[in-house]
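Only one protein chain is missing from this complex, and each of the others stays in its spot.
Let's turn to chain A:
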Amino acid sequence: MNPSQRRGLLGSALLSLLILLIVGAYYLWGEAWQARILYATFVNLLVVVGLQVFMGNANLTSFSHAAFMGIAAYAAAICVTPVAMKAISLPDAPWGLNAFALSPWTSALIALGITGFLGLLTGLFIARLTGVGVTIVSIAILVIVHSIFLHRTDIFKGNQALFGIPKVLDLPQITALVILAIFGARWFRESRFGLQLRACADDEIGARAMGVNVYRTRLVAWVLGTMFFAVAGIAYAFFLGTISARPFYFNFVFLTVAMLILGGLRSVSGAVFGTLLISIGLETIRWLETGPEILGIQLPQMLGLSGLMLGVVIVGVMAFLPSGLMGNREIEDIIRPKRQETP
């Protein structure tokens, strides 16, 4: 293990500790309704950490993550829902999709497999592109997948809910998944591939002149990223019990991208902090939206404030803090600065 990987382990452990503290605080003092918010935050955290794997290391912007999350969520949901329930929720499903039901584990593996395959297929195109090309193609993927979700109502129910999905996961399991994701993303960042990808982001020709296969490196990161989105999608479906096409579209894409940008996309710690900060901020704003009474002053109802604030955060960070709160730093760089002495 080299020094960067050792620091990576330390940083991942510190971030995991933070996650465990939050979960511990919930179990000690939290109220039942907050479990749902915490679970949703952790699903977002899986997505944002997955975004960091490709966007952060390659320094390329992609918007298709909601599509991959949706594909995994639908695949897992369709596999795991009991036949009796599917007779009601998916009466017209083709190819016998409503005639079988699988165990949660098998369903999750199938969902991961399908998403991974589609990730590889799209990656073959994405990895050949640079700059704005990646962004445009990723938007196209998002739009294509969303319109399939909307219009193949016999399989996906469109904007109606696909219901009857058994509740498989709860807070302890998603906490474990989040911690695994943090370790995984950080391990990738400090790995050969992660390092080569970051080098390409600095100087692509320079990296190629050192023998780096840029195409292969980007492809690996892209496919790995889609696996994080797939896990998030499965976790989403396995907790909520119902899914529909709407959550897997632009609103969610902007929310998660704002989280990554606020924290700073170059580091895994940035992804974690950005997600937590925006989640806390949004909950506060949602409460303000309802028009509460603070210190005897009755505030007006301000519907739409959360969307507005999200936009303000993106613009504000882009203008004043272009590399986010963390920039190039990871959590351990703040707590234990890097040594400067001679070897």
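Here is the rule we use: a residue touches a chain if its C-beta (ideal position, glycine included) is under 8 Å from a C-beta of that chain, and two chains touch if they have at least 3 such contacts; residues count from 1.
Basically, contacts and distances are computed from a predicted model.
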| The complex has one chain missing from view, so what does its UniProt entry call it, picking from "TldD/PmbA family protein", "Cellobiose transport system permease protein", "Stage V sporulation protein R" or "Amino acid/amide ABC transporter ATP-binding protein 2 (HAAT family)"? | "Amino acid/amide ABC transporter ATP-binding protein 2 (HAAT family)"
| Which of A:Leu28, A:Ala84, A:Met210 or A:Ala319 touches the chain that is not shown? | A:Met210
| field | Hidden-chain contact residue, picked from the options A:Ile22, A:Ile37, A:Leu129 or A:Ala201 | value | A:Ala201
| request: Considering the whole complex rather than only what is displayed, give the residues of chain A touching the chain that is not shown. | output: 2-4, 192, 195-196, 198-199, 201-203, 205-213, 266, 328, 338-343
